[in-house]
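Omission of a single protein chain aside, the complex is shown with its protein chains in their original locations.
Here the chain labels run A and B in written order, and each chain numbers its own residues starting at 1.
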Amino acid sequence: MNPLYDGDFLLTWEHDAATLRAVLETAGALEELAREGRSARVFDTGLGISIFRDNSTRTRYAFRAGCNLLGLMTEELDESTSQIAHGETVRETATMIGFLTEVVGIRDDMFLGEGDRYQREVAAALAASHREGVLMQRPAVINLQSDLDHPTQAMADLLHLTQVFGGLDKLKGKKLAMSWAYSPSYGKPLSVPQGIIALMTRFGMEVVLAHPPGYDLVDDTLAVARRFAGEAGGSFTESDSMEAAFEGADVVYPKSWAPVAVMRERTRILRANEREKLKDLEREALATNAQHKDWECTEALMRRTNGGKALYMHCLPADVTDVSCAAGEVSKAVFEKARLDTYREAGHKPFIIAALVLLTRFADPGAVLARLRSAGRARRG
Amino acid sequence: MNPLYDGDFLLTWEHDAATLRAVLETAGALEELAREGRSARVFDTGLGISIFRDNSTRTRYAFRAGCNLLGLMTEELDESTSQIAHGETVRETATMIGFLTEVVGIRDDMFLGEGDRYQREVAAALAASHREGVLMQRPAVINLQSDLDHPTQAMADLLHLTQVFGGLDKLKGKKLAMSWAYSPSYGKPLSVPQGIIALMTRFGMEVVLAHPPGYDLVDDTLAVARRFAGEAGGSFTESDSMEAAFEGADVVYPKSWAPVAVMRERTRILRANEREKLKDLEREALATNAQHKDWECTEALMRRTNGGKALYMHCLPADVTDVSCAAGEVSKAVFEKARLDTYREAGHKPFIIAALVLLTRFADPGAVLARLRSAGRARRG
Partner (left out) sequence: MNPLYDGDFLLTWEHDAATLRAVLETAGALEELAREGRSARVFDTGLGISIFRDNSTRTRYAFRAGCNLLGLMTEELDESTSQIAHGETVRETATMIGFLTEVVGIRDDMFLGEGDRYQREVAAALAASHREGVLMQRPAVINLQSDLDHPTQAMADLLHLTQVFGGLDKLKGKKLAMSWAYSPSYGKPLSVPQGIIALMTRFGMEVVLAHPPGYDLVDDTLAVARRFAGEAGGSFTESDSMEAAFEGADVVYPKSWAPVAVMRERTRILRANEREKLKDLEREALATNAQHKDWECTEALMRRTNGGKALYMHCLPADVTDVSCAAGEVSKAVFEKARLDTYREAGHKPFIIAALVLLTRFADPGAVLARLRSAGRARRG
């Protein structure tokens, strides 16, 4: 029985390396089936429910596409047209949308200390209602981005790396620079950089986290990265220089995020409902950001990387200078060169999500995949 | 041919007891299939359309889950992004969303004298368009809550009662107290209490309707309850005391609703578009409500019931004192003890809806169920 069976997928660092490897392999197998035009339908009927507490285009699509690939119909719980404000507890709502549901995907990334807690609350409620015989099955909860991790993104990124470098074992010793970059917006979640450092350190990569002073991440995730680097024989270091981080790098991931202190203050203000202070905070945060406009991924910077041709990664959408803003995370030239690669990177996400559904819902996903391959049923025709 | 075939399901009291029995049995059979992991897919393709003119979490989910269980894809007609305001008649809209549709589920419970009328208008339009050869099939209309009845709720409640008491025939002579309860909100629909008294009187229960003076329901539904009680050899009485109603009760259903006079005035004000008067009405109604804070389902009250352990029922979400509000319909202790039971009660709704779809769309649902059972196709795998 695979260790994900009947469980959830909330943080990559809660799962051992073998489990993550199985996710990659399953996603790869599903990609192969799709490329061959074979059906991966394993559900005759069933529901995938999503809850988005923040805007989303590609993760929302990826969840729907991944569920559909396996035969699930998706529905979004729209909290604005539901009766949830009407005094309903998380425990109750979770059960009410769980009766015939296989998987619940949740994005809740706006408030530090909330998203992950909420996802666990939903998961615990579903588990309890199943234990008590209220639910016939125990729907899996998949984290579609929390305050701590963005595991479907990080796993898609990892799958991309294994395909670019020729295998998971080829990542050992490769240098990855997870760097802060300037953006004309503030308050971007921390989950992507946290997810990247916590995941890529597990496979022996030399991971450098670079950011201007103050742009700290949640402490615990740094500790996780340090521990994994030690265990896997790689390294995890911090730097306050984008140049230094890019030096000799094989992979660069320049991306904006808000300082953890700003996110904490923002959460406090929103809880206290002090609207006026929110504007002040935004003004200050943007002013601080503006001091670091030089944190831009330019061609000059890329020339410092290994052979001048590090793989550029981004979760998209990127703030591209002279395209989507006057000054952003990456220059137009660098982004344009890397653009198709970032699309390929994104293209893995529906399959990572489908793999997570397969692994959480089936005790023996290997047998399921073998059956899909031998059946050779076409996706269309 | 079953009597629901090619028809609608708008009010339980329009159907004879045998028909309702068939709904319960079909829902039970679908639950059994689901519990065994067998597929109940009977539609290769097809649509279930929902129209929600009020917020909803669980009925919306139940409609989608029930449709999906049978293989229908669901879509919601969002009146805010449609062209309906643009001078379109009900007759026309109904036809326009009916071409490849098997079932239309409608919630319209806000205005007295409107919801049921609207549902009938849609049903008549679909029937006419089918008769005229415009529609290839005649989609069924299912009432997902109107001003008069909430039949999928009441039928799920009845299925719950049969499972708790060991059969429909075991309900004869059992005392059910449908009681008003205090809530810090006003304007809650009347459809649940009306649906309960009109349905539970049909199977020989001793039904007591209790509420403070003035919190009347729509007259016609009381007449229906009286008639059914007479026919079934049970009883229907009214009381202005929660204590008296609970005395020796086997089942209690404490739930808030607005006085019919308030709902009528509210409907009048909204039609006349007199916003300012709406606030006055709300203020007055809340003040009146506040005089009845003692109408709370407490442990002391529960001790008056049969053996002190009546079954507590609620359509959810309940206003739970010290949980979702300072003072509500039910004390925290009573609700917590009954909580899982109310979840089980709610869990029947997707299957009741699926049963209604099966019965309205198939002339011989028994044969369909037999085929599903013998085919033994798995829901997943």
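Assume a contact is a pair of C-beta atoms (placed from the backbone, for glycine too) under 8 Å apart; a residue touches a chain by one contact, two chains touch by 3 or more.
These numbers come from a predicted model, not from an experiment.
Visitor: Among B:75, B:121 or B:216, exactly one should touch the missing chain; which is it?
Guide: B:75
Visitor: For the full complex, which residue in B:39, B:101, B:221 or B:342 touches the chain that was left out?
Guide: Reading the full complex, the residue touching the unseen chain is B:101.
Visitor: List the subunit B residues touching the unshown chain?
Guide: 42-47, 49, 71, 73, 75, 77, 81-84, 86-89, 92-93, 95-97, 99-102, 129, 132-136, 361-362, 368
Visitor: What residues on subunit A make contact with the chain left out of this view?
Guide: 34-35, 39-41, 52, 55-58, 60-62, 64-65, 68-71, 73-74, 185, 316-317, 319-320, 323-325, 340, 343-344, 346-347, 350, 377-381
One rule holds in what follows: only the chains that are shown with their structure count from here on.
Visitor: Taking each chain's centre as the mean position of its Cα atoms, how many Å separate subunit A from subunit B?
Guide: 40
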